[in-house]
Each structure stands twice: as structure tokens, then as C-alpha cells.
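All protein chains but one are shown at their positions in the complex.
Showing chain A:
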Amino acid sequence: MNLFLDAFAWLADPANWTGPGSIPQRIAEHLWVSALVLVIASAIALPLGALVGHTGRGREPAVMVSGGLRALPTLGVLTLFGIWIGIGLAAPVIALVILAIPPLLAGAYAGFESVDRRTIDAARAMGMRELQVVGKVELPLGMPIVVGGIRSATLQIIATATLAAYIADEGLGRFIFAGLKTRDYGEMLGGSILVILLALVIDGCFALTQRVVVPAGVRATRTAELRSGPTRSRTIVGRPNTEGNQE
């Protein structure tokens, strides 16, 4: 308990809230690093996942790659890149991007795959071009799952971005590493609490977003299905269309 008192004392100390290396500055750095990582990882993983989900091709390699990346220990990757590239932001950003790609990729292809094949077929039959099928049908309908992937990636990034401080003077991890060094456990725990709070707040925002992006018509479907009782027909995802060929 004493430790927590120390942590709260540290958090409450006005001296920690101003000047260089203050809590607000570290939070800003933490968010900035996380956002940077998210943007880079998204730019790589989302189009790739969308492509896999849209075409139904390359699913196996995608699963394998994300499984492989998931197995990499982030701290090890970070150390490796740290030794290779040197001190600074580059190594942690790369390590975090690697960490973030699997959930983003999985969310993107699962989201695109989840769209009813018959709906996609109908869109194509009406004369939508492939990009229009993606943008006007698959993306809006798959969005909740895609956002789910972004959400879990973000949570992991924010939690793991503490490691950036291991090798760069960035983020809330500084408090944890500094506290560890000086045996200031109040600072260490305080830093951890800040990371947790930050992660929870951001996750809450995503939870909300995830709800908002469910298309109104789809929400209507859910209530309609509730109305019609337990004989709820499940959408079959990822099956090839059996009526006709796909381009």
C-alpha cells in the first residue's frame, strides 16, 4: 500500500507537472510515438489486409506472416534494432510497427471477409468498379471489425511504447526506467499508472468509435433479427460465390 501512496504522492507533486521531462510532456511524447507507429503500421497492414479480404487470395501467407510477427519478442527486436541503428526513435518505432501489424492485418482481412458475398455480388452486378465495391460496400460494412483491429493494435502500441524509453528519451516509459534506476518506486508505479490510464482512455474512445461506425442499416438488421427470434441466419463469410465467376 505504501508503494501506492508513494505513487500518488509522485503523481500529485506539482513539480512533476511542469518543465522539461514533465508528465504532460511525456504523455504528449507517448501519444506522438504511438500515433506515428499506428500510422506507419496502418499504411502497411490495412491495404494489405483489405486486398487479402477483398480478393480472398493470400489469406494463408497473411495468417502466417502475422503469426510469425506475433511470435517475435518486442524487447528482443527493439534491442536488435537498437544495436543496429543506434540510439533514437527509429528502433522503437520499427519494433512497435512490427508489433502492431498482426492485429491490424487480421482486423482488415476479417472485416473485408465478413461482408456477405451476395451483397458484394449485387454491387458488382449493378456496375460498381472494383474500387467502388471496396469503398462503397466492403469498407463501410466491414468497418466495425477493421476498427476492432485498429483498437487492439493501439492498445498494444500504447502499452508497449513504454519500451521506447529503453533506447530513446521519449514517452512515459522514462518514468519507469528512471524510477527503476534510482529505486524511486513511487515514480515507477506512477508512470505505470499513467500508461494504464492512457491506454484505458484511448481504448474507451475506440470502443465508442467502433459503435459509431456500425452502419445504421446494419444496426437495423440486428434488431430485425432479434425481432424474428432465435432462427438467426448467420452470414457465411469467406466462401466463394457459387453462382457465377468472380473477376
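Definition applied: a residue touches a chain if its C-beta (ideal position, glycine included) is under 8 Å from a C-beta of that chain, and two chains touch if they have at least 3 such contacts; residues count from 1.
As a convention for this text, contacts and distances are computed from a predicted model.
Within the choices "Oxygen tolerance", "ABC-type quaternary amine transporter", "Sarcosine oxidase subunit delta" or "Malonyl-S-ACP:biotin-protein carboxyltransferase MADC", the name that UniProt assigns to the complex's undisplayed chain is "ABC-type quaternary amine transporter".
Across A:A7, A:V137 or A:L198, the residue that sits in touch with the chain not pictured is A:V137. From the options A:I40, A:V65, A:L80 or A:M128, the residue with contact to the unseen chain in the full assembly is A:M128.
Mapped onto chain A, the interface with the missing chain covers residues 116, 118-119, 121-129, 132, 137, 140-141, 215-218, 220-221, 223-225, 243-245, 247.
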